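Worksheet: the structure to be examined is printed underneath.
For this depiction, one protein chain was excluded, whereas all remaining protein chains were kept in their positions.
Labels A, B and C are assigned to the chains in the order they are written; within every chain, residues are numbered from 1.
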Amino acid sequence: MYRISKEKLNDLYAKINETSGLYIPVKRAGEVNYAVWGEGKEVSLETLKTVKSPKSMFFPQTENMMKFKTDGKNIEVIDVREQFDERRPFVLFGVKACDYKAIEVLDKVFLGDPVDSYYKMRRETTTIVTLACSRPEESCFCKVFDVDATAPQGDVTTWLDAEYLYWQANTEKGEALTALVQELLEEGGETEVATQQAQTKAVIERLPFSNLDLSRFTPENLNALFNEKEWEEMSEACLGCGTCTFVCPTCQCFDIRDFKTNEGVIRYRCWDSCMYSDFTLMAHGNSRTTQMQRFRQRFMHKLVYYPSQYDGTYSCVGCGRCVNKCPQNLNIVKVIKTLGGKNND
Amino acid sequence: MKEVEMKMLERAKALLESGEVARVVAWKKGDFCFDPSPAVFESVEELDTFVYDWFCGANLSKYLIQIAKKEGKTAVFLKPCDTYSFNQLVKEHRIDREKVYVIAVECLAKLDVEKMKAKGVSMIESVEVVDKDVHVKTAYGEETLYKPDVVLTKCETCNKTHQAKDEEIILHERPERDVNRFAEVEKLEAMTEDERFAFWRNQLSKCIRCNACRNVCPACSCVKCVFDNPASGISAKANDDQFEEQLFHIIRAFHVAGRCTDCGECSRVCPQNIPLHLLNRKFIKDIDGLYGEFQAGETTEGKTPLTSFTEGDVEPKDVFNGEAK
Amino acid sequence: MQRIGVFICWCGSNIAATVDVEKVAEVIKSEPGVVYAANYQYMCSENGQQLVKQAIKEHNLTGIVIGACSPRMHEATFRKAAEAAGLNPYMVEVANIREHCSWIHKDMEEATEKAVILVRTAIAKVKLNAPLMAGESPVVKRALVIGGGIAGIQAALDIADAGFEVDIVEKNATIGGRMAQIDKTFPTLDCSACILTPKMVDCAQHEKIDILSYSEVEDVKGFVGNFNVKIRRKARFVDETKCTGCKICMEKCPSKKGLNEFNMNLNTRPAIYIPFAQAIPNVAVIDPTQCIKMKTGKCGICQKFCGVGAIDYEQKDTFIERQYGAIVVATGFKPISVDNFNEYGYNDNKDVITSLELERLMNAAGPTNGVLLRPSDGEHPKVITFIQCVGSRDTSGCGKPYCSKICCMYTAKHAMLIREKYPDTEVHVFYIDVRTPGKNYDEFFRRAVEQYGVDYIKGMVGKVYNENGKLMVQGSNLIDNEQITIESDLVVLAAAIEPEPSVRKIATLLTASIDTNNFLTESHAKLRPVESPTAGVYLAGVCQGPKDIPETVSQASACAAKVIGLLVKDKLKTNPCVATPDETMCNGCSQCANVCPYGAITYVEKEFRLGGGKTEIRRVASVNPAVCQGCGACTVTCPSGAMDLKGFSSKQIMSEVEAICKM
Partner (left out) sequence: MQDVSTEKKEFTPNIVAFCCNWCSYAGADLAGSSRLTYPANVKIIRVPCSCRVNPMFVLKAFQRGADGVILCGCHPGDCHYVTGNYYTRRRMALLYSFLNYMGIEKERTRVEWVSAAEGARFASVMNDFVKQVTELGENKRLTDLRVKEGE
């Protein structure tokens, strides 16, 4: 295990930036979001929850898929993936345990068959540096999904305390990155990290949502859950905005759209939200006409459909962003408490 | 606040029991002391979860568009600022006034839990307000915050009074204050074009196009929003370009100009805390300055500034020449 | 798949000299959707149109773009050509490569490049055009004439003679208008009343004409073919159906101090009066400001003496509503107030009068029974000085910038008549120019100078002042280049004329446009001079611009011809470029109705399917396509874009923007 004093962090970022792009929590206009690092940017590793999750590293909110160049009546198709080779490798820095777990959730979708080449390319050329939590808050419930906030995985795991950032490589990619920044690192930190982990774990035990009961969310209960009358009441205040889906680290729905340029057309994809009224709009009409149906879809997907498809893994990681950000204070915790199982009372 | 809450609960019970109303639109308790949600209560039993506390900042009026269409009368608790939105919706024929029973309730400003957390308070267990002190009990201990620092932005400069009521539950009158709601707008106006551009670029670049501002906005009551309508030529689901970040907010502000009551919900719900109310307030300030003071939602009748005119209206070029004021 | 044909016009050398028309056609050929592109010398010619028609048929075109002159010029021509070839006429767009391109640019390369962009823009639009069908609306076979002067009378008679019902609404107690006040008419010097009154009588007796005198148009709704007009019948306090015009009331009326408006206030009349002997209708009216009974409650003499019991002091204004297919505006004029012209001393000297006052002083039925006596002392004036262009051609802001057109001729007429009747009188005329275009007009003027020895002085008058009972007219004689002063007994001001002020209200009600001088605007200065831009509204007489009697009568007859042409139709085709709401998106907020100047938008409750078997009743806008004029104000007011304008849809305009910006 290595450590680096907090004063030297900027040097660390600069060093990484020499060979790779660095995607890191940055404060802009008061809010902390992942952004490409540059000299003078205000990095905020201490922030527990960035507004948007780091998923945009691999699955950006908008991404060009191909281009069509028109000349008179002729059309030429341009595969933008050919430009991928020229792209710099990236280091994604400061990923919390829940968000790292979320990347695993996305991997199952995008790297499973059929492989999403766009996602795969970004994923392969990125080294992930995670950061353990030291001060979780009341909206956190990652423990429910078996996430250890004090020991996130990733290519490199780091811990932060008042003076140092502690560093431990986990993978080959992690070793390579360690080698690159070796000159800035010094040995040590096992004790400090262990102490911090113990303290944090104690806090996590006391968190109000740490012991939610998910036992009813099984494939067998799908129909029963789907037909619960509580959906109506739970969703009645839902505005149908996309806040929960856009701050969610595991939401993966996208839409594909065209943009007309002077020279042709750009076909791009962008995040979509199942909360939006036209999410399921098709040529024949709309299969979900009420907000209740959309609301139900989102949580059924997170808690029932996804696990049924991917060996019981839930598509929620307990990051609590939706708990904090829903304009009307609706969230997955309220759904779990209402429908999840007896032990929630 | 507890006293007011008890009175409200009493009235809600009585109205439901007597059958005078078929339902009551109010707030229900959340998991914490700071996360109530808007709710519809249709029976006395359901009122178990009724709550009215310092965190009931949500404007309930927009829900009435759908709810008031249901059979029977709907009772609703409206804070002063909410009544303007309600009136505006009645004016635009979105709510049938006859089908709603409005109970005006006191407000005294609502708290913003994000602002409290930003002050370093976390693991909040309970909150009590005494005058300008907010006493917070947390898992880590007790703290006292200065209330004006932690109220919702929309409450900071509010001087609104109830514009619609069938009855009222007001135990404490909010004192009239000397506040200038345009102070922030004026600050921006005083900047150079470049500075203003930089300010808004910085702010709007955060926009994730979640549509929370639009969906919560009582003035955004379109059946289908232009931004959701592929036929409109400007629809989009994400900000693929800085232009789109601007476009969405410019068009939205223009569409609600003259109709926006300044309820401030847009800023309250923005997950990125973009001061969206400063966009709408610019229109309000310009309208006041150029065409005479106008407060949307004061009445349920009459034209809005953008659907009326006078022959001597200021010329667009004179707006910049400063001859307009 | 769209099949667009593009036709580039040379307009002789008007376009071809600056725009490489062949190149434009060549470049445009490769535009997506374009299957045919041609260029031709004169697209608007018979041959050019034939080319269009042929191409539509041969190439099965779904839309065409003409690159030519302004669409304001020939859009209609090409629409007709398209229609003749079986293409919907609204599948035609015109790219204005003449007025907006070849005529304003000199560099051929630049102009050609711009022409290509303009044509592409039109292609972008036409691709989104939809075939539009003109709707139909019924025609009410009745016309309204507003104003009962010679213009209104002539129009009404012509329309009525063609067999259509006509109502004349006249705000005064009698028809006749200004012409009734005039003594003689130029250039023939026949008696005005002698030629006017028979026409007035014709009106009164015509079975198809209904004269609504002492009435005003209060409100106008509807549209061409179907106007709904509310008319206020002002209380005249005399029952029109009973009064026989015996004039006993006038004799007996003790209040005789009311100023006689017909005589330009030069004498007085009773409180109950008939404006003049030949008035139509020949029915008395009470002036409530002068009537003792109405002011004090005591009197009632006229009521006592009226043999038929026509007097009704309690009479109130009443309103009638009638439907009309067409409306003729003939509201006429008034001389401007000369108060602004202190230098002529009109307000200070009784013997400074206006020309219209002189008409009354010369008229046998006037205050002096036709003997020319000056107002101050009733003496015969020996020296009379006329001043022309008082307030006409005046750019100082005091008067009017335009030429009033009739003053030169009537001044010559006055001078001649005076010299004829009183040869011992000296007559001087100050003029800037003498304008006498018109049949026999210049001859008339020359007669005044040559035969009657009227002294015409080219120059302006600086000042008129009173010195020892004489009016001193100080002016310049530009021919002799000297300052002169003429000692005069009477000074006559040829005051400019302006539209009767009530025309503003009428224009607003009719949504007819008005120019800066309050003259109603014609649809086209040359080609549609008697039509207002508002369909179904026609303009006759001075309300449209200064003109003399023969011109007024011609215009009135022209109006009548237009009205007859409209009323013979049973149905009208309506403009299909109207606003149309998408009901599935409309939320019934009423904003659009708030800005519609025509009241074309109403709201209806409709049931909509929500899916899942549910339905919802919603209030939605509904546009009357026959009333909508297609301005588009509503479209911008509608935040959801539910309201759109056919022919100028948001999508079309935005596609034009895109095409223009793609340079």
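Here are a few things to note about the model shown:
Here is the rule we go by: a residue touches a chain if its C-beta (ideal position, glycine included) is under 8 Å from a C-beta of that chain, and two chains touch if they have at least 3 such contacts.
Given the structure is predicted, the values throughout are model-derived calculations rather than measurements.
Of the chains on view, those touched by the hidden chain across the whole complex are A, B, C. Among the residues B:Met1, B:Val44, B:Ala231 or B:Val319, only B:Val319 touches the chain that is left out of the figure. If you put the hidden chain back, the residue from B:Asp31, B:Glu128 or B:Asp286 that touches it is B:Asp286. Interface with the hidden chain, as seen from chain C, comprises residues 23, 26-27, 70-73, 96, 98-101, 103-107, 109-114, 116-118, 121, 508, 511, 513-516, 521, 533, 577, 595, 597, 629-633, 635-637, 645, 648, 650, 653-654, 656-658, 660-663. Residues of chain A that touch the chain left out of view are 67, 69, 71, 259, 261-264, 266. Contacts to the hidden chain, counted on chain B, fall at residues 185, 188-189, 193-201, 226, 232-234, 240-244, 246-247, 250-251, 253-254, 257, 279, 282-283, 286-287, 290-291, 305-307, 309, 311, 313-317, 319-320, 324.
Keep in mind that, in the parts below, only the chains that are shown with their structure count from here on.
For the criterion of most C-beta pairs in contact, the winning chain pair is A-B.
Centres computed as Cα averages put chain A at a distance of 71 Å from chain C. Distance between chain B and chain C, defined via averaged C-alpha coordinates, is recorded as 52 Å. Centroids built from CA atoms put chain B at 30 Å from chain A.
Chain B makes touch with chain C in their complex at residues 69, 92-94, 220-226, 229, 231-233, 255-256, 303-304, 306-308.
Against chain A, in their complex, chain B makes its touches with residues 30-32, 35-40, 58, 63, 114, 117, 122-124, 139, 202-203, 205-206, 208-212, 214-216, 228, 236-240, 265, 268-269, 271-274.
Looking at the complex, you find that chain A touches chain C at residues 70, 72-73, 260, 262, 285-286, 289-290.
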